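This is the structure, below, for whatever I ask next.
Only one protein chain is missing from this complex, and each of the others stays in its spot.
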Amino acid sequence: MSSRFGQLFTAQTFGESHGPAVGVVVDGVPAGVPFEAARVQAALDRRRPGQSALVSPRREADRVEILSGVFEGVTLGSPVAMLVRNEDADPSAYLPLKGLFRPSHADFTTEARFGRRDWRGGGRSSARETVGRVAAGALAEAVLDAVCPVEIVGWVDVLAGDAAAVDAGRVSRVAVDAHPTRCPDPAAALRFEAEIRAARAAGDTVGGVVAVVARGLPAGLGEPVFDKLEADLGKALLSLPACKGVESGSGFAGARMRGSAHNDAFAPAPGGGVTTRTNHSGGIQGGLSNGMPVLLRAAFKPVATIFQPQDTVDAAGAAAVVAPKGRHDPCVLPRAVPMVEAMVALVLCDHVLRARGLAPVDGRGLQLPGRR
Amino acid sequence: MSSRFGQLFTAQTFGESHGPAVGVVVDGVPAGVPFEAARVQAALDRRRPGQSALVSPRREADRVEILSGVFEGVTLGSPVAMLVRNEDADPSAYLPLKGLFRPSHADFTTEARFGRRDWRGGGRSSARETVGRVAAGALAEAVLDAVCPVEIVGWVDVLAGDAAAVDAGRVSRVAVDAHPTRCPDPAAALRFEAEIRAARAAGDTVGGVVAVVARGLPAGLGEPVFDKLEADLGKALLSLPACKGVESGSGFAGARMRGSAHNDAFAPAPGGGVTTRTNHSGGIQGGLSNGMPVLLRAAFKPVATIFQPQDTVDAAGAAAVVAPKGRHDPCVLPRAVPMVEAMVALVLCDHVLRARGLAPVDGRGLQLPGRR
Amino acid sequence: MSSRFGQLFTAQTFGESHGPAVGVVVDGVPAGVPFEAARVQAALDRRRPGQSALVSPRREADRVEILSGVFEGVTLGSPVAMLVRNEDADPSAYLPLKGLFRPSHADFTTEARFGRRDWRGGGRSSARETVGRVAAGALAEAVLDAVCPVEIVGWVDVLAGDAAAVDAGRVSRVAVDAHPTRCPDPAAALRFEAEIRAARAAGDTVGGVVAVVARGLPAGLGEPVFDKLEADLGKALLSLPACKGVESGSGFAGARMRGSAHNDAFAPAPGGGVTTRTNHSGGIQGGLSNGMPVLLRAAFKPVATIFQPQDTVDAAGAAAVVAPKGRHDPCVLPRAVPMVEAMVALVLCDHVLRARGLAPVDGRGLQLPGRR
Partner (left out) sequence: MSSRFGQLFTAQTFGESHGPAVGVVVDGVPAGVPFEAARVQAALDRRRPGQSALVSPRREADRVEILSGVFEGVTLGSPVAMLVRNEDADPSAYLPLKGLFRPSHADFTTEARFGRRDWRGGGRSSARETVGRVAAGALAEAVLDAVCPVEIVGWVDVLAGDAAAVDAGRVSRVAVDAHPTRCPDPAAALRFEAEIRAARAAGDTVGGVVAVVARGLPAGLGEPVFDKLEADLGKALLSLPACKGVESGSGFAGARMRGSAHNDAFAPAPGGGVTTRTNHSGGIQGGLSNGMPVLLRAAFKPVATIFQPQDTVDAAGAAAVVAPKGRHDPCVLPRAVPMVEAMVALVLCDHVLRARGLAPVDGRGLQLPGRR
């Protein structure tokens, strides 16, 4: 149950970091969606280690194979299985850690729950599991393109407490990918890079905030009461490794404001329709999209693997010292950007299909096309 | 689909604010749990309007009736349905608002999605739907008492930017309920009360942050990958009306720290077992509880209903001015506390039952008793 | 988990036979569906006891109250809760049975599973729980009327081994309701009635077969692989009290045929489109509807409550004799007809909404309207 995400459009992921493979089976895929391996590959290439000097040097081509559900370039309506073999699996660096619990890792809690664990590189708890998420996200974006086009862009907004200045209304993936930090503010990108290099030089790590915007959503998406759009998006982001906080629109800052300042006044939109003068709501009101850009921010803690000796306990509960070796990122943020985008795509695609299924029967309200 | 919460222990809520009734059907309830209406009533009394001078004056006794699933004082294992009639339903105050979209309310988005809405008091989008959540939460707590006792305490931690000082390790519901603000820091409570009164006097509203702690959880609770404990807790809180942000443990502040400062060193616990020297992780590592107190914070925006004229549009999209009347809270925080606790209880109960179902087969790892 | 049915259109039922009430919450209801209590009441009146001399004399008006989800005569898109109070609850007849397990009832197994039971009239295991199913079925039919009109007719086809002759292509509910046996073959109806009266006179009971047809379905409904239309319909019927077998199309008889005789040859339909020359498939091929009438048959065992002394054991496992008193049906078949129709409606409605949600994106294949 635990590795499945979504209600109607579902992603079932699998795979341990140093096992034979990682991957995903996506079910609830409408037929007729143009899809090919190249699209997944492009998404995985933004996620994979070794893509720049700022991230883990593990060498994984992360070559994806589509095993089912696609025929003659379009989806069949059957489950789409996608597989990535683990190639550079090198568990030797983990052997000395086998009997120790690395601080702020999942070693201790996994053992507490399951009574055992694949100690090689974190096993299922490794961020390598996000390969399946990103592959599924690529398919979700393909479905959205066909049913309800939306532009999803994530970026590194804060790093180690230092904030970038980014216009959420215009930022593009091209601008984000222009620098290996995935910060589209060029000045901030340089500062962020310096911060990451400094942390790595110290055997240390840094955290930060990824922001993400979804532009082009129609009004009315989401499912009150429990599956509010921000609730499902929030869960999606909080399920990512190292994510410890999420806010929608004004978020924690908005909690300091008075209602008279926070409310987003409605106004007639220039070209017809309705707009809001401000967007403190982050594009979501009452759990439903209102047609304005959907804005979220996700806080990522600093990577737990540091190259300094740390106090811990061993499997018997006795005091010990751990000093990890291995291949790790000094900062997870640049690689977290495509993960965040993938999770947003999964949620929006699921909600779009649910909204199609439950569309009002009389042509009023939100009508998402069966037929484009 | 939209009003159901949980996987194994599920709550299906229903009801509009000014319709005949609100309520919930809870399914997946183990047999043999002592339960009676008085327990639900006590929980509802903490949520209901009219309980103090700081909250909405709507007069609802919120008398609950248990319709099924309980026999001779214990649960039968069948669904537990709980019903609360709406008594002080007075839609007349809403008549002038019928054709207008109140800013930052769900009026516009509900119409956009469903093509219609029950305009009387927000209908299904009213915070009145949380009656069902709180009733279900009372049952969840009863189940937890029997299977995995845990103490859940929420409080108003920040109001309008002003922070209380509260010891999460010791705070109790008694201390929280000692003041109508539900802030257990007496000095802060007085400041908060003054802030709420000032906002109300200005026809305005304030937001803030509710903190919540769950003490006594065993290590190993949660379901990687997608149903991490903080992901499910985060979704639960973000699904509450007016909640716009959630953080777990160090949250957004932790994202500014370096890994060497943020990591929670493990140490042998004085009485045996394992503890951590700090708790930046907020009791959750890799999505699983680690035995330390689970800590979350939820940001609530200021209540959208203010008693000042605001720009908006009408149903035809033309510019208009809205000036709500009615019975509203100047600050949702005090009544949000039992809602937050209820949502935490629902998540923990569901995860406890799931962990029972999926417990390792060889006696290692987390073993939650079928038999106490 | 146990009392919920459906994936997108879901029915959560509740209630014990002699508790305060029975009912259902239906979620996943599209907005804009005309619906009113009278429609539910008409369905419940066909199910309720006391409607004829052939069924249980328990006096229940089964008056339904719609508690939520309907406003100004149409559905809002929010959960529809429907409640029926138990009025003629008379547990006194059950007191002597409290410590005994009635043969072929759920008394023993309920105790084995839950460690206790509401012994008053079978509690949750009573056929009284089908009130919720029938109410939900009435709503399902209303949704189908709006999105994908289909005619569902069930009838008593076999009673105590004696078979009626009914034309599934033309049979109507009016014809079925013309006789209290709910057999639309007038000659057979008289024989069936005599058989039921004879069984009752002997303190005994009889079983039989209910047939059901759904006419007007488009081709392509159903969800391979596991949620084939006949699999979901089969589960729906097998979940009814006393149902012990289900067959689709030729069913068990078809298993005796050779492929050359069993295959349904396709042919151009007179008015365009495609038809089949025979319908051994019962309107379903590969788990998907093919546009021909969907035909199922459900076997119901004889009612377990007979008014003769029977060997059994008591709660301590010692041999005992039980001789039930109370108000029971000598034959469940006439009242099972609306239950069967309701279950078929629930399955078809769920599949129709799922097919809307997952409709091909390019206008090919099955396109069920968001807009009529």
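Read from first to last, the chains carry the letters A, B and C; within each, the first residue is number 1.
In the analysis below, contacts are C-beta pairs under 8 Å (C-beta built on N, C-alpha and C of every residue); 3 or more make two chains touch, one makes a residue touch a chain.
Predicted model, so just to flag it, every value in this text is computed and none were measured.
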Absent-chain contact - pick from C:Pro49, C:Gly208, C:Pro293 or C:Pro334: C:Gly208
Given C:Pro20, C:Pro34, C:Gly251 or C:Pro369, the one touching the chain that is not displayed: C:Gly251
Touch list for subunit A against the chain that is not drawn: 1-4, 8, 10, 12-16, 19-23, 25, 27-28, 31-32, 65-69, 71-72, 74, 76-81, 83, 113-118, 123-124
Interface residues of subunit C (partner: the chain not displayed): 1-5, 7, 13, 101, 103-106, 108-116, 124-125, 129, 158, 160-161, 199, 202, 204-209, 218-228, 230-232, 234-236, 238-239, 241, 244-252, 254-260, 262-268, 272-274, 276-277, 280-282, 284-291, 299-306, 308, 310-313, 317-319, 354-355, 358, 360, 362-366
Interface with the unshown chain - residue positions in subunit B: 8, 28-33, 77-78, 143, 146-147, 224, 353-354, 356-365, 367-372
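Quick note on the criterion: only the chains that are shown with their structure count from here on.
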Distance-to-centre winner among chains (Cα means, whole assembly as reference): B
Subunit B and subunit C, separation of their C-alpha mean positions in angstrom: 38
Distance from subunit C to subunit A - Cα centre to Cα centre, in angstrom: 44
Subunit A and subunit B, separation of their C-alpha mean positions in angstrom: 26
Sites on subunit C at which at least two other chains make contact: 8, 28, 31-32, 77-78
